[in-house]
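Before any comments, here is the structure.
With one protein chain withheld, the remaining protein chains of the complex are depicted in position.
Chain lettering (A, B and C) follows the sequence in which the chains are written, and residue indices restart at 1 in each chain.
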Amino acid sequence: MDQQVAYLVLSRIGVAIVTLIVVSFVVFAATEMLPGDVAQILLGQAATPEAVAGLRQSMKLDDPAFVRFLRWMLGLLSGDLGRSYANNIAVADLVGGRLLNTLKLALVTTVVAVPIALLLGITTAMYRGSAYDRTVNMLVVGVISVPEFMIATLAVLVFAVWLRWLPAVSFATDLSSLWGIVRAFAMPVITQSCVISAQMIRMTRAAVIDTLKTPYVEMALLKGASWNHIVLHHALPNAVGPIINAVALSLSYLLGGVIIVETVFNYPGIAKLMVDAVSTRDLPLIQSCAMIFCLGYLTLITIADIVAIVSNPRLRK
Amino acid sequence: MAPGVETLPTSGYRINAVGIAAFIVILFWALVAVFGGFLTPYPSGEIVDLDYFGPMSTSFWFGTDYLGRDIFSRILVGTRYTVGISFVSVCAACISGVVLGMTAAVMGGWFDSVLSRVLDALNSIPSKLFGLVVVAGLGSSIPVLIALLGVIYTPGAYRFARALAVNINTMDYVTVARARGEGTAYLITREILPNILGPVLADLGLRFVFVVLLLSGLSFLGLGVQPPDADWGSLVRENIGGLPFAAPAVLMPSLAIASLTISVNLLIDNLPVRIRDRSA
Amino acid sequence: MANLVEVRDLRVGAVTDSGRRIEIIKGVNLDIAEGEIVALIGESGSGKTTIALTLMGYARPGCSITSGSVRLAGFDLAKASERERAHIRGTDVAYVPQSAAAAFNPARRLIEQVIEVAAIHDLMPPEAARAKAIDLFRALALPNPETIGERYPHQVSGGQLQRLAAAMALIGDPKLMIFDEPTTALDVTTQIEVLRAFKSVMKERGMTGVYVSHDLAVVAQIADRIVVLKGGEIQETGETEAIIHRGTHPYTQELLAAFQPVPFAASHTIEAGPRPVLEVVDVVAGYGPVGPDGLPWKVALKHVSCILHKGRNLGVIGESGSGKSTLARAMAGLLPPVSGHMRLDGKPLPNALHERSKDELRRMQIVFQLADTALNPARPVGDIIGRPLTFYNGMKGAALEARVIAIMDMVRLPAAMRFRLPGELSGGQKQRVNLARALAADPEIVLCDEVTSALDTVVAAAVIELLKELQRELGLSYVFISHDLSTVQAICDDVMVMQNGEVVETLPADKLPHGATKPYSKLLFASVPKLDTGWLDGVTSDPELSRALLGR
Partner (left out) sequence: GEALAQTPTKGGHMKAAGWSSSTADTLDPAKASLSTDYVRCCAYYNRLTFMEEDGSIKMELAESIESRDATVWTVKLKSGVTFHNGKTFTSADVVFSLMRHLDPAVGSKVNSIAKQIVGVKAVDALTAEIRLAAANADLPTILAMHHFMIIAEGTTDFSNANGTGAFRSKVFEPGVRSIGERNENYFKPQKANLDSFEYFAIPDDSARVNALLSGDIQIASSIKPQSIRLAESRPGIVLSKTTSGNYTNLNARLDMTPGDKSDFVEGLKFLLNRQAIQRSALRGLAEIANDQPIPPTNPYFNADLKPRAFDPDKAKALFQKAGVLNQTIPIVASEAASSSIDMAMIVQQAGAGIGMKFDIQRVPSDGYWSKYWLKAPVHFGNINPRPTPDILFSLLYASDAPWNESQFKSAKFDRMLLEARGQLDFAKRKAIYNEMQVMVANEAGTAIPVFISNVDAISDKVKGLRANPLGGQMGYAFAEYVWLQR
């Protein structure tokens, strides 16, 4: 079985690489389709045709698109992400710190949100129909119905402006002490958790409820198992597939989808970098960011797929 | 059986009080979506108040927005976008995602692999880039917006439905249907769908919420609802500056969103159940 | 002796969706003395499982105990809290379910589920529980007792699963054991061992037992007292001897009468045409990935060949796990053989399902052994049975409805049941739905995998009668897999004996049981229980038989 899983992982990694290349090409093509190129956008309003032509030439943008794509791909093979068109700084330098920031925030959010979400999802399934279940359900849907930027702004108003407990912008804070980090991360993490938990909670609940109807759950009841035991040992293992998929999808949001949180809390993460790169048509940077998102996403869903397969013995061939 | 059960004897379906309440709210908004445009006290784009973020008053029921426009009228006009676009695109995304997901689970093999990878790839393209390319290529109109939202949300629905469906697909009753020679269409609609409907509907409810909110994000890409009209999410976004003053301009659209999305989810949780005759 | 169980005026009801109450159990009184084994017999759907479950203070979803009391050692389970009930279940009273297949969690290893009771009630450390479980596996004659627990539920045969379920119940040493048809899926040889194991374990630990069955012969071996049920009411109670010899109630007599089957071959009138309708040649099949040697990881069929003639029936018998169901799956195309081939009506039949034509599929229908998992829990019975009619014949509307009702009537199911979901049926009812679905396809060959195992003798006899009748009218051919030799005898022309994935021998049914030549076949036939309370104890004294049993 270990061998099967290893084979599975290897083949998925192979497929992931192909997907990466395809995505990178699509992203490249998409960028090419957008109006304006980096020379034009860097010059902004000052983009006279001659100025644009001159800059374009000096940036080697006159090569055919495909050649530039290949050049970038070849560079990537040798581990070189290229240099940003916009300011000629190595993409790796631009991305590195930002990626780390994003990962930090994502990690903290995961650690906070996933256990809480699973706990709420499972307990609401256990006490389905109870007042507790209804309250949590209302709250969950209520919380996600509030736009993210509103949650973020409200949090800032309350905790930073009125109470002055927390800094309004995460990055302007001292990150050297643990307390400083907690203060800086508190609001972004809460906001992100609000956004991603809902899906996990609802999906966990639905999947667990589905398995609670099965005869083996009835049998466990007849063995004298408590509800807790039944849910944890019987319902959950069979609901793992859908749950892990919901978790993976939710977490993938933490990489590229947190643009609002990064904006409101002025947190220098990779989502904003990507948006910047798109608006400046900074191809090497767009490509690198897209690769990172894609890689993150593929990693998450591959893990989800493998866990789902391992959790259902019938799927293991 | 839960107390507060109400029976609708004629329909052959039974629904509980919460479900009825949720349904009434949704019906209300559906009616507003259709007729709201004719009921506005003021044109939705007209500046009617010299002040901005005005309070609730008899002339402006829900106060005024950042430009001094009547929020009540703007919500009425915005309803059709929020309700209509969200509804259509969520249905499109979920139907295509779920159908594809079940098909992939049933067919398996290369169809499953290829489709899964294609949708994975689609999902890993940043949606902002995607949106921009679509606007650049196809221009911006409501159908394009709906299609875009559908495409953005299909892979998620697919993934979730597939995860559920592969488990069902291993059951003996699916094998029996296969042995009968049933086609894929039958397998997915009759053997698999009824058994994954609960989670799929729950997923649909959530996606509805996301779409309602995403709409406002896409308006800023220039997609879809064009000024002076605005969907509810955009109303909240435009007026977010009024939050510190608890301006009705930001609170009322938020309440509208919450009432609709919560109702949709409650209705899904409390769908009518068909009354079957189980007598021996 | 004090009564361990006292049931007084027990009523169990269900509320239909339209709000109407129906009563499933109508005022039952029952006493069980300490150390006594009481059998509940009665026709399918008479409420046996329901009563058995109330002894644990449990009613299936949609049903509830409406009145009466169920006292276990003086403690009223009907009024107890869920917590108190949980405390008693597994330790004071344990249950072996009717459908073992559905009772196991597909995602967890068998051993974990078997020793779970010990963990839940904190009875013993896991290692001790494991050791005890392995002892029980051995006592219940499971193959590879040390390792079988590491498998998953879908990796063992139906009979193995049922024994594992018994082990799961026994591990907590309960005071009261409830067996719900625990041997229906077992072949006779295994059945003997299991029954003996049950008997000795229960005697050793002074357990009290409730044994639900429709098989009088089995009940005769194990029960002290018999309670006969029908329509949710007790018809008659008495000492075992008294009931099996002097049963007075008409239903009891019906049951007894149905026990002696009329051998089929004798009454067979159809000319045994020379035309083979299905040929299986040298088939090798199994489970798991195909290895470098071209064989699957677990080979379940080793070069099996057999022939089914038109209008004749082939019985397949053999111990649990011998590959009977696998053969049926291979024939149906669900498990394409790695080598060998098949012919249908003289024409080559593709091995794989998807290569077969719709007509080929229609002509051969399979009835799954595990009715529970073979019925879609989300679809009403009427739809399940109606589908083949629509699918193969395009039947619709009123015609469809009429035909569904007719088919349900053939298998003795009331028409009103077509609106129910499978979860709301009794075990025997599910099995009949399963059979009805195959018959609805209007097939030429029906692969019946234990279609009567969960049916009481009366209904089973009726179903067999139905199958014969269809055969007379439509010239059907059956492959009849069963462990119940009398049933096989009642319907088959030829009987194929299987062991370990191989064909031991094939005999004409009228030569049974004395024509068997191979020792294994002999053993098998000698193991058929007799309607005689002393038979089980007598078996062991038969030197030849016990030698054979030991040699296995």
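Just so it is clear, contacts are C-beta pairs under 8 Å (C-beta built on N, C-alpha and C of every residue); 3 or more make two chains touch, one makes a residue touch a chain.
Bear in mind that the values here come from a model prediction, so they are computed numbers and not experimental data.
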Neighbouring shown chains of the undisplayed chain, as defined at the top: A, B
Selected residue (touches chain absent from view) among A:57, A:130 or A:228: A:57
Selected from A:13, A:29, A:107 or A:161 as touching the chain missing from the view: A:161
Hidden partner chain, touching residue among A:32, A:80 or A:276: A:276
Residues from subunit B at the interface with the omitted partner, ascending: 43, 45-47, 50, 52-53, 66-68, 132, 135-136, 140, 219-222, 226-228, 240-245
On subunit A, residues whose C-beta touches the chain left out of the figure: 34-36, 39-48, 50-51, 53-55, 57-58, 84, 86-89, 94, 97-98, 153, 156-157, 160-161, 164, 167-169, 171-173, 263-266, 268, 272-273, 276-280, 282, 285
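The criterion applied here is as follows: only the chains that are shown with their structure count from here on.
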Between subunit B and subunit A, distance of the C-alpha-averaged centres to the nearest whole Å: 22
Centroid distance [mean C-alpha coordinates] between subunit C and subunit A, Å: 51
Junction residues of subunit B - those touching two or more other chains: 195
Multi-partner residues of subunit A (each touching 2 or more other chains): 238, 312, 314
Interfacial residue positions of subunit C with respect to subunit B in the complex: 14-20, 22, 45, 62, 332-334, 353, 356, 358, 361-362, 365-366, 368, 370, 373-380, 383, 387-388, 391, 414, 416-417, 419-421, 424, 437, 441
Touch list for subunit B against partner subunit C, complex: 1, 7, 14, 171-173, 175-182, 186, 190-191, 194-195, 197, 273-280
Subunit B residues touching subunit A - in the complex, by the definition given at the top: 2, 18, 113, 117, 120-121, 123-130, 132-133, 136-137, 156, 159-160, 163-164, 166-167, 170, 195-196, 198-199, 202-203, 205-206, 209-210, 212-213, 216, 233, 236-237, 240, 243-244, 250, 254, 257-258, 260-262, 265-266, 269
